[in-house]
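One structure follows; several queries about it will come next.
Only a single protein chain was left out; the remaining protein chains are all shown in position.
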Amino acid sequence: MILTALLILMVLLLLSVPVAATLIALALLLAELFSPFPLINAMGDVLWSASDKYLLIAIPLFILLGEILVRTGIARGTYRSLESWMSWLPGGLLHANIGTATLFSATSGSSVATAATIGTVALPQGKEMGYDPKLFTGSIAAGGTLGIMIPPSINLIVYGFLTETSIPQLFAAGLIPGLVLALLFIVGTALICIWKPALGGPSVSHSWKDRISGLGHLVPVLTLFGIVVGSIYAGVATPTEAASLGVLGALVIAAFMKKLSVGIITEALDGTMKTTGMIMLIIIASYFLNFVLASSGVTRELTAFLENAGLGPYSTLMLAILLYIVLGFFIETLSLMVITIPIVAPILIGLGFDQVWLGILIILLIEMALITPPVGLNLYVVQGVRKGGPFSDVMKGAMPYVGMMFIMAILLVLFPEVATFLPELLK
Amino acid sequence: MLLHVTSFLDRLLVGVRAGSQWFARAGGVLILLTVVLVTIEVASRMIVGRSAVHATELTGYIMAISASWSFAYTLMNKAHIRIDALYLNFPMKVRGMLDLVALLSLAMFSILVVNAVFDVLSDSYSGGSTANTPLSTPLWIPQSLWLVGFVWFSFALGVMSLRAFLGLINGEADKVQELAGTPTLDEQIEEESQGARS
Partner (left out) sequence: QDLDSTSFNYVGSWSSLSLYQNFEKPFWENHLSEASDGRLTAEATTFDQMGLGGGEVYRLMARDVIEITSTVADYAVEDAPELEGLDMPMIAPDVDTARKVANAFRPVLADAFRQRFDGAQLLAIAPYPSQMVFCNAEIAGLSDLKGMKVRASGRTTAEFLQALGAEGITLNFSEVPGALQRGVIDCAVTGSLSGYSSGWHEVSTHLYPLPVGGWDHVVTAMNGKKWNSLSEQTQNWLMTEVRENYETPVWESAVGETKEGIACLTGNGDCSRGEAGDMVLVKATENDFTNAARHLEETLLPNWAERVDQKWVDRWNETVGEVTGLNASK
C-alpha cells in the first residue's frame, strides 16, 4: 500500500498537478482502495479541525513579521551588516544567508517564515552579483529551517504537546544544536566553495569601519529578539502569543524609524496572505491525507513494524531515523509530526532515550524533511519568492545541506549533551 | 459566439482578480486583528489578571477564515505550488493541457470541500452546536465565514478553468500560459524578451 501511494504521488507531482490537489487526490484514491468506510464523509470535519488551530496562527504572524521587516528595509539592513562580517569566507554571500537566517530564527518560530524573509532580501542580491542559483537558494532554504530549532519554535511546541514534554526545557535544548548546525552549514559551505569556487561567489572583505558602523542595523532585529523571547521568558506571554507581540514590535520599530505607511502595511498583508494561502492549502490537504492513512491502517503497520522488529535501542533509533528521512520526502512536516510522534516517541522513550533530547533529534529530522524533494515546504517557499528558474535548482542546492544535517544527527546521537546540557543547567 | 464568451470571461476575470485581492486583504486585516486581540489579552492578564477577550478561541477561528480567504489570491498569483521539473520540457500545447489539469484538480478539491463543509455547517446550525468554551460561540458563525472563502475559491477556479479550456481549443497558447502556466515560464519569457530588446 505504501508503495502504491508513493507511485501515485510521484506521477501526479511530475505531471505538475498542484501539490495540495495531489495530496487530496491521493487521499481519496487510498480511501477508495484500502478502506471499507466512506472516509470522504469525514472531509468537512477533518478540514475544520485542521484549520481551526490556534497554534497555526503563528505561521502567518511570523510571515507577517518577516514581511514588515522586508518592506521597511530593516531586513536588508540586517543582511548587509551580517554580509560585511561574514562574506570574507569562501562562498561570500552564502554565509550572509546562513548568518541572517540564524539571527532571524531567534525571532521566528516558523521555518517557512524564516526562509521567506531571508529569501526576499537575499535573492535579488545574489542575482545581481551573478551567483549560481543552486547553492544560493539551497542555503536560504536550509538556513530557514533553523527557525524551528532555535527557540521560539512552533514545532517544538507541537512535540511538547504530543509527548507531554516540558516546552521551556525543549526550548533550552534547541539553542545549542541550532547554533552548532548553523556553524556546520558555514563550515560545509566554505569547504564546498573551496572545492568548487564557481558554486559560491567572490569573497568580499569589508573594512572594520564598515563592519562596526553596520552594527547599528542589527539593533531592530535584536530588539525584536528581546521582545519575542523576552516576553516568553519574563512570563508575560506564551510562545504563540509572542508571535503577535513580535508583529506589534516590528510595527512600532518601523514607525519609530519613520518607515511605516499604509501602503507598506497593505503590501506586507498581501505578501503574507499569498504565502499563507500556499502553505495552508498544502497543510489542510495533508491533514486529510494523514487522516486517511491512519484510518486505513498505515499507522498501525508502522507501529507493528517498529515494535516487532525486536531490535536493540540503537538499531531501533536508526530505524526511526530512516523512517523520518523516507517519510520526510513525501509528507508535509506538521502532519509528519502528528502521524509519527505518537508512535515513535513512546517506543524510543521506552527504550531509555531522553525525551527532551529525542525532541531535538526529531526536530532536526523535520528540518531535513523541509528541504528534501519532492514535498519540502522550504524549497517551495524559496522557489515562490524567487519567481522563476527551474525548481530543480533549489532542490539540488539544498542537497549538500541535507548531508550536513545528517552529520548533525550523528553528532546528536554520539554527544547527546549538545542538547541536554542547557536544560539540565536550568533545572 | 466563442469570441463573445471569451471576452466576457476576460472581463469577468478582471473582477475575480480584484475580488480575490480584497478577500485576501480582509483576511490580512483579520491577522492584524489577532495582533490586537493578543496584545489586549496579554495586557489585561498582566494588569487586571484576567482573560479579556479569550484570544485563544477567537484566534483559531481567525486562522481558519483568513486561510480560506487567501486561497483565491494565491491562485491569481500562481503561487499554489506545482512541480515543474518535467513540465518545462514539454511542448507548449502539452503544457497548456497540464495547466488545465492543474486548474481542474484544484477545482475538484475545492468543490469537494465546499460540499463537505456545507454538511458540517448545516449540522452545526441545525444541531445548535456551540464551542465548549466560556464564550460558547455558535459554531455556524465561524464555519460559514470559512465556507465563503472556499465558495469564492471554487468560483475563481471555475472561471479560470473555463477560460483556459476555451483558450486551448482556440489555440491561444500564450493566453493559457499567462493565465495558468507556472511562474518559471513567465520569468523565462520576460528574460528572453529583455534579451531580445537589449
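Observations, loosely collected:
As written, the chains take the letters A and B, and residue 1 is the first residue of each chain.
Quick note on the criterion: a contact is a pair of C-beta atoms (placed from the backbone, for glycine too) under 8 Å apart; a residue touches a chain by one contact, two chains touch by 3 or more.
The model shown is predicted, which means the values in this text are computed figures rather than measured ones.
Of the listed residues A:204, A:219, A:236 or A:252, the one in contact with the hidden chain in the full complex is A:236. Checked against the full complex, the candidates B:7, B:89, B:133 or B:170 give a single residue touching the omitted chain, namely B:133. Considering A:59, A:343 or A:412, the position touching the chain not shown turns out to be A:343 (whole complex).
Screening A:49, A:203, A:266 or A:392 against the full complex identifies A:49 as the residue touching the chain left out. In the complete assembly, the contact with the undisplayed chain comes from A:160, out of A:66, A:99, A:126 or A:160.
Listed here are the subunit A residues that touch the chain not shown: 37-39, 41-42, 45-46, 48-50, 54-55, 157-158, 160-168, 232-240, 287, 290-291, 294-295, 297, 299-300, 335, 338-339, 342-343, 346, 427. In the full complex, subunit B touches the hidden chain at residues 45, 49-51, 54-57, 123, 127, 129-134, 136, 139.
Methods note: only the chains that are shown with their structure count from here on.
Interface of subunit A with subunit B (complex): residues 13-22, 24-25, 40-41, 43-45, 47-48, 51-54, 56-57, 60-61, 64, 231, 236-237, 241, 244-245, 247-248, 266, 269-270, 272-278, 280-282, 284-285, 373-374, 380, 383-384, 387-392, 395.
The residues of subunit B lying in touch with subunit A in their complex are 21, 24-25, 27-29, 31-32, 34-35, 37-39, 41-42, 46, 55-57, 59-64, 66-75, 77, 79-88, 98, 101-102, 105-106, 108-109, 112-113, 116-121, 142-143, 146, 182-184, 186-188, 190-191.
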